[in-house]
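A protein chain is absent from this complex, but the other protein chains hold their places.
Up next is chain A:
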Amino acid sequence: MESKLSVNGVGASCHDTRAASGCGGGSGLAGSELPAAIRAKIDNHPCFSEDAHHHYARMHVAVAPACNIQCHYCNRKYDCSNESRPGVVSELLTPDQAVSKVLAVAAAIPQMTVLGIAGPGDPLANPQRTLETFRQLTEKAPDIKLCVSTNGLALPELVDELCLHNIEHVTITINCVDPDVGAQIYPWIFWKNRRVTGRKAAEILIAQQQKGLEMLVARGVLVKVNSVLIPGVNDEHLKEVSRVVKAKGAFLHNVMPLIAEPEHGTFYGLMGQRGPTAGELGALQEACAGDMRMMRHCRQCRADAVGMLGEDRGAEFTLEKIAGQEIDYAAAMVRRAEVHASIEAQRATKNQTPCATQVPSPRPRTSEAYVSLASLTRRRPTQPATRPVLMAVATTDGQHVDQHFAQARTFALYEASASGIRFIGERRVVHEQGGSTSRDDTTRALQQTIEMLAGCEVVLCSRIGYEPWGHLEAAGIRPNGEYAMAPIEAAITAVYREMVAAGHGLSPVTTPVLMTA
């Protein structure tokens, strides 16, 4: 038994994808041509279906500490529980511990339908630990979907073993298909008992990723491809990546922003490589979408995230707290099935709610359609376009407008447009740590926040003081505290509709088809 394994000191890390990835995130769904079988598989997956993410939860278990490559956006040293970024994790679990945790969470949160292994290293660089966890869960919790995400280096050798378990999705992080680009992203890989560097390393990694992708597709496993958008390194190249992976049968291509701050200690962070602007990310996601419809609610979860997307309830299920818990999983499964049935009944009822505009659709519309599945199934190029608007939201849980402007350290960015709402990413405000509360400092912090929000036209928060209100307005950003505690998408929809109705230069003035919440 390894259960006495100490849980401290595990270097946080990334399997290669995690500088910006993590869970199955938003990406390109082959809308109209998405086969019913695939649609059924993703329909209650919170990471793949924007509608499902309002109803179902996911969790990651951190069983895989080792990695077989180095990415320039990953630092293996850090373990900070205050951060929510991929590759960072608080508690390393043995397979036995992970299984106990999953059963405890599944019993306590019946909405949890998906279990992923994403690190903190590369799951497939820890094949025994990862596969043992999957083996036990396939046996003990057959109602949980399993996913794994990997940098792909060890994938071809493990595809057949993965297929023995309840694996429905595999995510491969593919940042390039050109070794010259790869050499700027991956300083080394561990391959056939040697450390290989430079272009040669990238060449091997790319070949393995592509081979793994082809093998999974050939076996009917859904493959999502994650790419980290690194401005000046692979930005233009990602269009080629998108074309190649789609041609090989990946069902989603998820382009995520590089997360790089000096304090993360990553190569990119230390060397001043910037992440993409919201505009750059949006443009690239649009370019990679092609005939697929992008899903953009990915939250780049930590490798030990628990709960609905955008929230992390991991602290409720630490080893200490689950120790000694006897889970009657057979009973839990009955209750879970009831909860799932009730969620589905609720979703079905919503589907029958008359919509303001009826658009024939291969699948029922839902009241959340303004952000969700309807937008996957068709595009509406004929719709007179109102101008898209970028909005920032002060939120603690990623679901509600629930934070005071002055307390927000990160803002969730959304783009509202005639075709719906999409999650763009997060912006983090870095204030001086002086501890001083002098007026000058407060004003300076406010200015930094305003600079950080450049490009946004609206900031939604639960409350906001008089003074920052004025400064924001002067900077062309409209503060809005009218939707305190409201769900984010509903609030953004309402604000966008108000802007459209009021003119606000969003002409032509047409209420967006999908804004029917």
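Heads up, the rule we're going with is that a residue touches a chain if its C-beta (ideal position, glycine included) is under 8 Å from a C-beta of that chain, and two chains touch if they have at least 3 such contacts; residues count from 1.
Everything that follows uses one rule, which is that contacts and distances are computed from a predicted model.
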Listed names "Ferredoxin", "RNA polymerase", "Protein MbtH" or "Type 1 periplasmic binding fold superfamily protein", matching UniProt entry of the absent chain: "Ferredoxin"
Residue among A:Q97, A:N126, A:S227 or A:S419 touching the omitted chain: A:N126
Touching the absent chain when the full complex is considered, from A:L270, A:V339 or A:V429: A:L270
Of A:P187, A:P231 or A:G455, the one touching the omitted chain in the full complex: A:P187
Positions on chain A where the hidden chain makes contact: 5-6, 8-11, 13, 65-68, 70, 72, 76-77, 121, 125-126, 128, 187-188, 190, 193-195, 262-263, 267, 270-271, 430, 432-433
